[in-house]
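One chain of protein is taken out of this complex; the other chains stay put.
Up next, subunit A:
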């Protein structure tokens, strides 16, 4: 029975589907992750500066009214 289980798990772990394990182990996927993070965080900071500028305009708007 345990031998059968082993066969089943073995079949699941290697079902011939190609995954990017080699790329991951070579470490280069980290470069892509960092590039994505830089772009994303950059956009967030940009969004934040827009938020602040609108905040300043709102203050002015309140003072006028």
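List of remarks:
Note that a residue touches a chain if its C-beta (ideal position, glycine included) is under 8 Å from a C-beta of that chain, and two chains touch if they have at least 3 such contacts; residues count from 1.
Following the convention adopted for this analysis, contacts and distances are computed from a predicted model.
Candidate names were "Heme exporter protein C", "Thiamine/thiamine pyrophosphate ABC transporter permease ThiP", "ATP-binding cassette domain-containing protein" or "NADH-quinone oxidoreductase subunit M", and the UniProt protein name of the unshown chain is "Heme exporter protein C".
Of the residues in subunit A, those that touch the hidden partner chain are 15, 17-20, 24, 29-30, 32-33, 36-37, 40-41, 44, 47-48, 50-51, 54-55, 57-58, 61, 64-65.
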